[in-house]
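Questions regarding the structure given below will be posed in turn.
A single protein chain has been removed from this complex, and every other one stays in its place.
Coming up: chain A.
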Amino acid sequence: MNYKHWLIAQIASEASISEKEVDCDVSFEHFNLDSLAIVSISFEMESEFQLENVDPSLFSEYNTINKLCVWLESQQ
């Protein structure tokens, strides 16, 4: 599974920007995502990658797409 591609598409859609504008090394804060958007991406992650009860605070701890990819890989 290409986590990075999936996350880029999600962030672009949630932040209403093009995928080309999504930098995988900048903090999620940069995309102005509110708690509802973060919870909604967490929900999508659960169903897409068969994860249980994804904690939205992951997005603070692993705060870039590249960091979150590392976490996702560790879950498989």
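Quick notes
Definition applied: contacts are C-beta pairs under 8 Å (C-beta built on N, C-alpha and C of every residue); 3 or more make two chains touch, one makes a residue touch a chain; residues count from 1.
The rule is short, and it goes like this: contacts and distances are computed from a predicted model.
Hidden from the displayed complex is a chain whose UniProt protein name, among "Phosphoribosylformylglycinamidine synthase subunit PurS", "GntR family transcriptional regulator", "ABC transporter ATP-binding protein" or "Cytochrome P450", is "Cytochrome P450". For the options A:Ser27, A:Ser57 or A:Gln75, the residue in contact with the chain missing from this view is A:Ser57.
Within the whole complex, the absent chain has one touching residue among A:Ile17, A:Leu36 or A:Val70, and that is A:Leu36. Listed for chain A, the residues touching the missing chain in the whole complex are 13, 16, 35-37, 39-40, 42-44, 53-57, 60.
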